[in-house]
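Removed: one protein chain of the complex. Kept in place: all other protein chains.
What follows is chain A.
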């Protein structure tokens, strides 16, 4: 697919170049939340959907918010474009106080914040082309320019040939591509993704996630996404925040959080990714078969995942090492893997081997000790 031509054509595309250039200045804050609270008044008392959340999201990063349904992540993402107003605290996006501004100013600000949705939310009465043109109509872009911009966007998201189709004639993945093109139409600074891949099958999910990373790299766009799937975080996010009962309970670089999950909920999410549920059962089943030595869980992160650790250990220490189960997954920042191994030998050799493994930036957790 040829994506890059639009970058170099004339006219509005200058904005593309500008935002791409801005994206390189990583580290500048794009979104700030200060002690943000959102309380809904319900018939039977009040519900605190977002509870004293403070966050900083940097320009050009992909920031994921993960939580189970009802954790408040939907409300949180809607605070970012003013679809919800905070009950308390401050929401600053691209320098604008989204909780304060109203009317024309708010609508203008929203044009700089694209949003895509779980159920796509396309206008079924409009073709692909007309759907993508909609935000341009809202922004008052003249017709000729609109046409040109739509053509670029269709090419960018890989929908060439489907311009005149109606949403009902598209697959889920294609619908989301239209959603993405529509969200990018006005050259936004921020893209909000509301469970954007939750209604898609795994293959389509990966294709859409690849497209998001591509757009992030190419346009330097800041992406904020909410999801309940760890897979999405693992695949594309730079940083992650874990949300539970309206609070951010943990946040940090994706690899860091994967390596040292602190909260039980985070551990549960990380576990979901690297060890399928049957693993624990399968491993405990093996305990009986190894009357000596110990069974350990080795967690590799980043560069460590690529080293020939096992053979080094076996060569340097008088131990036997047997791999029981393992899985390595690729994250946006590097690999993350878990190995379950059985180590046997003299007690002091085992201890030295474990020390060595730990010295290689690999976390060791002894889960069964038969000694």
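The rule is short, and it goes like this: a residue touches a chain if its C-beta (ideal position, glycine included) is under 8 Å from a C-beta of that chain, and two chains touch if they have at least 3 such contacts; residues count from 1.
Operating definition for what follows: contacts and distances are computed from a predicted model.
The chain absent from the displayed complex carries the UniProt protein name "Methionine import system permease MetP", chosen from "Phosphoribosylformylglycinamidine synthase subunit PurL", "histidine kinase", "Methionine import system permease MetP" or "Basic membrane protein A". Here one chain is not drawn; of A:30, A:49, A:79 or A:115, the residue touching it is A:115.
Only one of the listed residues, A:47, A:139, A:249 or A:314, touches the absent chain: A:139. Along chain A, the points of touch with the absent chain fall at residues 81, 83, 106-111, 113, 115, 117, 119, 121-126, 134-135, 137-139, 166-168, 182, 186, 192.
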